[in-house]
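All protein chains of the complex are present and in place, except for one that has been dropped.
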Amino acid sequence: MKSTATLLITCPDAKGIVAAIADFLYQHDANILHADQHQDAENNLFLMRVEWDLATFNLDEAAFGQAFARIAAQFSMIWQLKLSLHKTRVAIMVSQYDHCLADLLHRHKSGELDCEIPLVISNHRDTEALVKFYGVDFHYLEVSKDNKPQAEAAQFKLFADYNIDLIVLARYMQILSPDFVARYPQRIINIHHSFLPAFIGARPYHRAFERGVKLIGATGHYVTEVLDEGPIIEQDIDRISHRDQVEDLIQKGRDLERSVLAKAVRWHIENRILLYANKTVIFD
Amino acid sequence: MKSTATLLITCPDAKGIVAAIADFLYQHDANILHADQHQDAENNLFLMRVEWDLATFNLDEAAFGQAFARIAAQFSMIWQLKLSLHKTRVAIMVSQYDHCLADLLHRHKSGELDCEIPLVISNHRDTEALVKFYGVDFHYLEVSKDNKPQAEAAQFKLFADYNIDLIVLARYMQILSPDFVARYPQRIINIHHSFLPAFIGARPYHRAFERGVKLIGATGHYVTEVLDEGPIIEQDIDRISHRDQVEDLIQKGRDLERSVLAKAVRWHIENRILLYANKTVIFD
Amino acid sequence: MKSTATLLITCPDAKGIVAAIADFLYQHDANILHADQHQDAENNLFLMRVEWDLATFNLDEAAFGQAFARIAAQFSMIWQLKLSLHKTRVAIMVSQYDHCLADLLHRHKSGELDCEIPLVISNHRDTEALVKFYGVDFHYLEVSKDNKPQAEAAQFKLFADYNIDLIVLARYMQILSPDFVARYPQRIINIHHSFLPAFIGARPYHRAFERGVKLIGATGHYVTEVLDEGPIIEQDIDRISHRDQVEDLIQKGRDLERSVLAKAVRWHIENRILLYANKTVIFD
Partner (left out) sequence: MKSTATLLITCPDAKGIVAAIADFLYQHDANILHADQHQDAENNLFLMRVEWDLATFNLDEAAFGQAFARIAAQFSMIWQLKLSLHKTRVAIMVSQYDHCLADLLHRHKSGELDCEIPLVISNHRDTEALVKFYGVDFHYLEVSKDNKPQAEAAQFKLFADYNIDLIVLARYMQILSPDFVARYPQRIINIHHSFLPAFIGARPYHRAFERGVKLIGATGHYVTEVLDEGPIIEQDIDRISHRDQVEDLIQKGRDLERSVLAKAVRWHIENRILLYANKTVIFD
């Protein structure tokens, strides 16, 4: 696989941005592999993702920062550079339902998720054998009403010990404290088992059944301080009928949760997501 | 086309119901074309739709009522019989957006909707030419804050004059009074431009855009006293991305609204819908 | 879970069939849980699936056969009775791609597939650890141009030893001999990685890429003597664009293959499939 660099940029829209970036990359001999951009006219924003082959590029990471600083300053850019060599380190948190976990571990092993998954944390022991089968460290941490701060402190320590970049809540049935959420901005992805904003909160399949909807859904989103209100990364739905009971909704929903969460994680680790105005731009 | 009868039944579940009905139809020489049933275990309900060819059936409508009364009483059935000869008479109410109206009129002309559409009522004159092109009577009735009771009284009179069985709100942008809704139970179908229960109320596309959802939807439902809370008949969604502005959502939504409303109307006029517990069973 | 019986029936359409069956079940005190039927007017066929609770049913399997023989003869029925106690025994055949295998094993462990999976046969050793992790016997059988008859003989012996009812080809990259196919009619399910009948044969994703299609698909079907021409059980598609290279098609396709094959297997083991005229009726 090629060694590449990916640059994500957000800035006020202005004439000459693309010319400046393209010219900069050309001057430093970059071979552009993919480039995609988006203008948000309403918010006067320019957003861009550009990925290039490092084989011929004549700047290293530090030199890039120095050289790019002038353009970044000129256009008031917020930017981040990510090298494909530096793989995102992912921790998965899970409770008892293991379908998303098993799916992520299998996709990772198959090479579909270009990241490292060194750590799984659970408040149950059910998934321990599965996690170990895939060669991943499993840490059991009991969480109760009484020990939540201590449990989260232990989680933070594990994230630090393992150099975790991204936390994936793969049907983790505990609500994170505001402190937890604030520590990892745009670095926690959750799967919610409804098409948000419908059925925010608990037991969405039961409520979908009671309401008599004809579609059920799942939503992958970043976690923010307000429950189920974070920026949506991906959603999908499946069709149901009167023949489907709650258990059927739950079963069909598992397939949605799996594929939606996997896409959200993949787009994050491939640096395809830009956030603004509580929304995501997905450069696919 | 065959002349057929359709029987819709709801009753408490019990042994022997299917045997009783099947035996009754067999005794009277019915040739069953379609039969579908549903058991709701939770509510202990039995629901059935059966359609048969009238060519060999040896009872007329009145005689059927008398003969079937014994079985209906035995199983405490709520039932309705509908003959294909008696076409549902549909009134369409519309404001300025004419995409659903044009779609319904064209489908009707093509023979896809086996009903009569003698009447369109609008609070705008925009659609008059289109309606008349399809040979349907167009009635303009101004509706304002001040004249709503009088306007509705005029609408009721038109429904009576035209022997209307079903009222279809094809993007009719006025809220019906509780009195209006109460007069036509399970006989008013509305198209809402979101996947309910998300974005109940006004301007759903704008709110969907602000929330940053990845899917937009439309919902066809019966109108009940609580806004957008009636039984859902059909829903569908389309995928959107950051490239879609509000106007794109509105445009994509029009296609959803058209097809969802057309299905809801078709299933109603073909007697495929049974209602219970604020839900629909669609015998497709 | 309830102990139930499922009856599948095919016969020439005639008046009185439903009455006869419903009456028979009522006489023997069956509590019908689900019943679904289909008339094929063109072929004058009647097809039915009925499932009932055995708790109150007053016939055992042998007695049922005797008692039902009269009705079956009267209407020239082909029928099969399946008791939920007798779980279908499934053998999975796989080569190197393990995504469908891992999916089936995980669904089975989660209770989603109500069958037994005692045996996996592969012509590669890649999946051995995964299979054993799920507690299933793994048999490696090399297959080459020279040893195919011997390899198939060994496979037949394993199927017999394990009392296998259903053979699932979960991306098994060897073509079965006509003798193999003839031995297990309607008992071999394959997943083909295209929306048949498009791209019959080898390398469908490559050919889809070359043709420039905008949708890729997967097809679960029964294996018959003619390659990829057997009765289709389930199909699904995903959308692709010019941004997708062959590898992206393959990756997206894996998700389709998994879910389509799982549905096909589930419907088979739940006795929801009736075959006629090289087509399937799925009683869902």
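Here are some notes:
Going in written order, the chains are labelled A, B and C, and every chain counts its residues from 1.
FYI, contacts are C-beta pairs under 8 Å (C-beta built on N, C-alpha and C of every residue); 3 or more make two chains touch, one makes a residue touch a chain.
All values derive from a computational prediction rather than experimental measurement.
Contact with the chain that does not appear here is found for just one residue of A:D23, A:E225 or A:E247, A:D23. Across C:E51, C:E234, C:E257 or C:E270, the residue that sits in touch with the chain not pictured is C:E234. On the side of subunit B, touch with the chain left out of the figure occurs at residues 98-99, 102, 106, 110, 112, 129-130, 133, 243, 251, 254-255, 259, 284.
Listed for subunit A, the residues touching the missing chain in the whole complex are 15-16, 18-19, 22-23, 25-26, 29-37, 39, 41. One chain is missing from the display, and on subunit C it is touched by residues 38, 40-42, 195-199, 211-215, 217, 231-237, 241-243, 245, 277-282.
Keep in mind that, in the parts below, only the chains that are shown with their structure count from here on.
Spacing of subunit A relative to subunit B, judged by their CA centroids, is 42 angstrom. Subunit B and subunit C, compared by their mean Cα positions, are separated by 37 Å.
Shared interface positions of subunit A, i.e. residues touching 2 or more other chains, are given as 243.
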